[in-house]
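Missing here is one protein chain; the remaining ones are kept as they sit in the complex.
Let's look at chain A:
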Amino acid sequence: MSCGGVLLLRAVGVGSHRALGALPQQRLAAGSLRRLLRTGPRRSAYVKDLFLGKIQKKDVFPYPEVTLDELNDMKQFVIPVEKFFNEEVDSQKIDRDGVIPQETLDRLKQLGLFGMLIPEEYGGLGLSHIMYARLGEICSQDGAIAVTLAAHQAIGLKGILLAGTEEQKAKYLPKLATGEYIAAFCLTEATSGSDAASIQTRATLSEDKKYYILNGSKIWITNGSLASIFTVFAKTEIIDSNGFKKDRITAFIVERNFGGVTNGKPENKLGIRGSDTCEVHFENTKVPVENVIGEVGDGFKIAMNVLNSGRFSMGSLVAGMIKKLIGKTAEYACTRKQFNRPLSEFGLIQEKFALLARKTYVMESMAYLTAGMMDSPGFPDCSVEAAMVKVFSSEAAWLCVSEALQIVGGLGYMKDYPYERYLRDSRILLIFEGTNEILRMYIAMTGLQYAGQVLKKKIRDLQKGNLSVAMEHVSAILRDSLNRKVSLGLTGRDGVVHPSVEESANRLEENVYYFGRVVEVLLRRFGKTIVEEQLAMKRMADIVINLYAMTAVLSRASRSVHLGLRNHDHEVLLTNIFCTEAYFKNLYNLSQLEKYPPENLDEYIKKAARLVLGNKSYTCTHPLERIF
């Protein structure tokens, strides 16, 4: 995985801190509902400092708010969309037929759902990230529709939005906003899934330098046969700064009517069967040079930025789905009687509902916190936070839907009920938009790189004899040895959390501090080769996802209690349960990270895997086998 690791580092280093060209600023009304286009370099958000054992309070406290006007507008938007999904969308039929009916697609276009992210001046709704997340909660009722909409706007046309020129935007966005043109994102190929930098599709500049000739095949493209606008990534030859010829990826806007664009047959999928997924082939397609997005050779960065910016909405999407499930399942659990008692009285069933409620609460909190951060002035780079939301939500979705199916028992297994469809639809969440494994590596590596830079600077300062740094270092060592409780500013005099969640906040602080120390230890132990230690990085990613989740729920619960929202004591309860659970899981992972073999099982695991992979089969002798 080394080349994947190197490339991700490159993407992280280059992508997250540079702007994609200066874009004009829109109205800067405070609390403006409409989304502003980015401009200027972006500062890093909250999570990277967790790797140094610090909590940047001001990034996450208080929990993001919208103005009353925006809230009212949001509620107004929700009404017709909810009504449409409740009354006019027959998810069972869509799943059975494997296609979304044209009338449904037309209604979606009329409702304006194809242009949610496009700014108003191009005919879209120009929604902020928070609003988009809110509407996503409703769209997730039908997985196929949610994926079709997301593939169109969250990735398909995002490239044009983020990095396109005024001419490109004016030419394409209005028709994309009304849904007259549907967009698709073409990156994956048969030989390049997670390793996006290894794509083989080529675009060669024509003789007269007016066109690029595009050749290649892309697979598993959502909206592949519906779309007329494709964001295609292809390798182009460029001359780099040293004068050498290099192959770099470039992003193109390709229209179907450029010629040479063909589709394969629709793929027969496990879930989201209503969405259209197929191969897209480009044969000598002529793409005008004006259709290059951004700079030639900038494609990989654009791809990463596009993918990073769409991820956060998965949190609210899944939360919306699970909320509906909780309602249906609770109805069942309270009416169904076994052993003369309703199911809701049994502890194991209650545990499942508490799990569903807890996970939903965390997902919602994380998603809206991230969306709020992304909407805040300065537009910080929240790609790591968004990745964490995606990992947590996708895994929670799979778990929660499975548990809900379990509650309903045999009924859940039958196609007459929606549970098995939810299960099949939610399995893809762990795979697309960046597999959870890749995202964990990304989370860990971004944080480690940041921590590494800061620590390197600290060590240099120490070596130079900087007294304040030395004192800080010594006092930290002393503090650890004396085992004093650490306070990172969440509680106490300048505290930002409400007293009812103070204990959970203390646990979070303890975890964060310990984590910062462990990161230092690991960086010293492994140095640059830490990128090879995937099992260690996975633990780190799991820890930091939990830390971010704990922060989100603490922030939200504090706000709820301060405002006196309905059922805030229930929120406090869920917060405390989750934080306690996460605290102990983190402690386990942290201790495993610190240890060497044999307490740390990583080496043994790898050894066992090597044998199995070497023989390409299960290698133990059959239990019934005899020698004598």
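Worth a mention:
Definition applied: a residue touches a chain if its C-beta (ideal position, glycine included) is under 8 Å from a C-beta of that chain, and two chains touch if they have at least 3 such contacts; residues count from 1.
Going forward, contacts and distances are computed from a predicted model.
Considering only "OSCP1 protein", "Electron transfer flavoprotein subunit beta", "Histidine-containing phosphotransfer protein" or "AP-1 complex subunit gamma", the record for the omitted chain gives "Electron transfer flavoprotein subunit beta", by its UniProt protein name.
Contact with the undisplayed chain is limited, among A:Y46, A:Y63 or A:F77, to A:F77. Within the complete assembly, A:L125 is the residue of A:L50, A:I100 or A:L125 that touches the hidden chain.
The chain not displayed touches chain A at residues 72-73, 75-77, 79-81, 83-84, 86, 107, 110-113, 115-116, 120, 125, 566.
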